[in-house]
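Yeah, one chain of the complex is gone here, protein chain that is, but the others are all in their spots.
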Amino acid sequence: MTSRPKKLGIMAIRNKAVLAALCVGFLLGAAWAQGGGELRFCLRTEPKTFDPLKVEDDASASIRYLTGGVLVRLNRQTQALEPELAQSWKVSKDGRQITFKLRSGILFSDGTPFSAEDVAYTMQRLMDPALHSATGDAFRSGTGNLETKVISANQVSITFPAPVAGLDRLFDQVAIVSAHSAKKETAVLGPFMVSDYKPGATVLLKRNPNYWKKDAQGRQLPYLDSIRLDIQPNRDVEMLRFKRGEVDLINSLDAEYFDKLAASSPELVHDAGPSLDSEQLWFNEVAKAPIAGYKKNWFRSTSFRRAISAAINREDLSRVVYHGHAQPAAGPFSPANKFWFNSRLKPLACNPDTALKALQSEGFVLENGTLRDREGNGVEFSIITNAGSKPRERMATMIQEDLQKIGIHVNVVTLDFPSLIERMTQSFDYEAIILGLTNVDLDPNGEMNVWLSSAENHQWNPQQKTPETSWEAEIDRLMRVQASSADSKKRKEAFDRVQEIVVEQAPFIFLINRNALSAVSIKVQGASPVILSPQTFWNAERLTVEGAK
Amino acid sequence: MSVWRALACAVLLAVISVSLAAQWLAPQGYAKQYREATEAAPSRAHWLGTDEIGRDRFARVLYGTRVSLLLAPAAALLSTLLAALIGGLAGYLGGAWARLAMATTDLFLSLPWLFLLITARALMPLNVSPLVSVLVTFSLLGILGWTTAARVLCASAASLARSDFVLQARASGVPGVRLFWIHVMPNLKPVLYAQFWISIPVFILSEANLGILGLGVAEPMPSWGSLLRELEGLVSVGEAPWKLVPLALLVVVVTSFQLLLSKQEEVAV
Partner (left out) sequence: MLLWRLARHALNLLAIVLLGGFISATLVRLAPGFDVDEQQLDPHLSAASIQALRDARLRDRNIFRFYLHSLQRAAHGDLGTSLSLRQPVRTLIRERGPLTLRLVALGLALAWAMALALALSAARLRIGAYDALTTFISGTLLCIPAAVLALLSVLWNLPGSLAIALIVFPRVYRYTRNLLAKAYSLPHIVTARAKGLGEGRILLWHAIPVVGPQLLAVAGVSVSMAVGAAIPVEALCGLAGIGQLAWQAALARDLPLLVNLTVLVTLVTLLANSGADVIGHMLRSQEA
């Protein structure tokens, strides 16, 4: 009889202990879960890597942005460089050396301490020629090896073999990896860390419990508990899911969807103004291209290219294809690039009469609605572009009609991307092409491989042994001047002149700069879409989602 | 002639006549861009509204009908004949011939022909006329589209080859070729007509999908397939139901073809 009360007593004690444990757990859990909710959006492609040093595609870059800790961060809103893991930094006068003073007491997500050794290790790995990293190649301004010097636990200097223009800004892309952690590149310093990955379906990021940053009120960042990234290449499906509330934001919204959403829910859409992206048309000027000789003569003629440029109605392209969410392009850089854009340049107005007169002065004749050259060849060429890009397909069709007005017959051919690249870079079996530049750097040094005549990506006539024209030689000289100078005024002058030459000679016929369009659910607090990538989640550590499912 | 067949006949004739009269019914043509009136709703000036770059949709449907209504049935006929020859003959001959033919068929069914089509595009000049491009496209579809029916025809022909009337005809000294063409082939009609009927819309839709490889109809020429691709923007179709007209037209034409052929399908032994 006496055993029962004892049992009850023991059970009572046990129950109280369990209850107490539950309460503690709840409180801890409450502290752990900031209550910021889960942010959900889509990646357009499968991420190829989670190694921040090997990032080469947009999806992997987004994950790197959210998980990687960087020494300095380019504030996407103010476009100013801000300290992050580095408290301060100094670039030497010759632009070859940078010294960082690091914050102390910072841990990687797995608890490994962060120090100058990690920075040195990261840079050595990044600049390993065998890695072939696009991030690393951005630092490569000359031959020779990089030198890293760990001055103290919190100080490190990095010396490059040649001056690197805009050196400090490049570190915005360098996510520091641990030299000592057993978890290698999965140990991160950013606000989130990869928690789960279902190939083809989802990437789940959870809050980094060791993230070093706090807000002004001393509250631990990030506010969000997690971010779920669904892999969804189709924009129609992404839009459907956004409307149903299954995703919280669309980072890059098509113009037609923007208008449809704006009509029903204007508070959800954001037009941040002209982005840095551009769309352009160019002609094949490669001497060994397997196209007819008389066509090569046309394409290599500056007057011909400028006439074509004058015949294209850029206003219509902006208004029709982009529903007014774009503006005619003036030159290589968008006016959104406030410092580097040459404000003296203006978009070329559409004037078919001027275009025709210019062509006639070159010996072209309009006969029965067909333009013919001096030798009597009808002016006909093809424009290729990548299939699946509706804006480019529509622009090509509109340009086809614009040029028809001056007697030029254009055939529009859409190709799958690998076939297009093959024609553009290997066989050179094309006549004209419409493509665009996206995720463009603010600093023109990021486009050295476009403007140098010897470079691979000098699209209209790549890999020239020596510049084939005097204006390309001049562009080469000016780009080298701006790359080797630390004086921003001198660099600006040089690049302004590059922009002027490009507009005068028209190797690229710049069409439009589209606006940075995005959509953000009202449940997301703190969002402030900008033009620089990532437009909507650049401040992910300070976002919250109300009433998340 | 049954009521249904008569109706089907009338519908097809009407569609063909209207498409042939496109120059008069839509004199502005299919390429003209009314850039001030893009994605417009139906009006007196544009009976089915305009597309995303301001081209009259009604004109594009009319001209697109010519391309698709002529070439898709031709390609379907080609694939049906190939299926009949390969599958029917293999099943009739039996033995090693049947095994070889069916192995080839299975291989054809499995291979990624996408890359053959990409190569075909690469071999064609970029400045090829839209007509040549679309002819090549439908020819390729016809040449590659026989595999499904070939298997079924092989099985049918194999069954027929063992049937009493064929055995009797053979015993009576009817030569093999005559036996095949006069006695076996007519009994394969149910499958042949099914193949033909299925192929028409499949080829029309495939032609549009081949646009991503640079094949198919080139801009600005329209086809039903390219018009049907507008439906992939589902978000906008709900607000613009006139975009469903090409789909409705295709359904009507395909149903009419089937009703017209229905009598031929039910041939008894």
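First chain written, first letter: the chains are A and B, and each begins at residue 1.
Everything that follows uses one rule, which is that contacts are C-beta pairs under 8 Å (C-beta built on N, C-alpha and C of every residue); 3 or more make two chains touch, one makes a residue touch a chain.
Source: prediction; values computed, not measured.
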| item | value |
| --- | --- |
| Left-out chain, listing which of the shown chains it touches | A, B |
| Options B:Ala10, B:Leu25 or B:Leu116, residue touching the unrepresented chain | B:Leu116 |
| Residues in chain B touching the chain absent from view | 2-4, 99, 102-103, 105-107, 109-116, 118-119, 122, 147-148, 151-152, 154-156, 158-159, 162, 190-191, 193-194, 197-198, 201-202, 204-205, 208-209, 228-229, 231-232, 234, 247, 250-251, 254-255, 258-259, 262, 265-269 |
| For chain A, the residues touching the chain missing from this view | 46, 48-49, 56-57, 129, 132-135, 137-138, 140, 198-201, 230-234, 236-237, 240-241, 416-423, 425-427, 437, 446-450, 455-457 |
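By definition in this document, only the chains that are shown with their structure count from here on.
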| item | value |
| --- | --- |
| Chain A residues within the chain B interface of the complex | 236, 239-240, 243, 256-257, 260, 316, 319-321, 380-382, 384, 387-388, 390, 393-394, 396-398, 400-401, 411-416, 419, 429-431 |
| Residue ranges of chain B in contact with chain A within the complex | 31-33, 35, 38, 52-54, 118, 121-122, 126-128, 211-214, 218-220, 232-236, 239 |
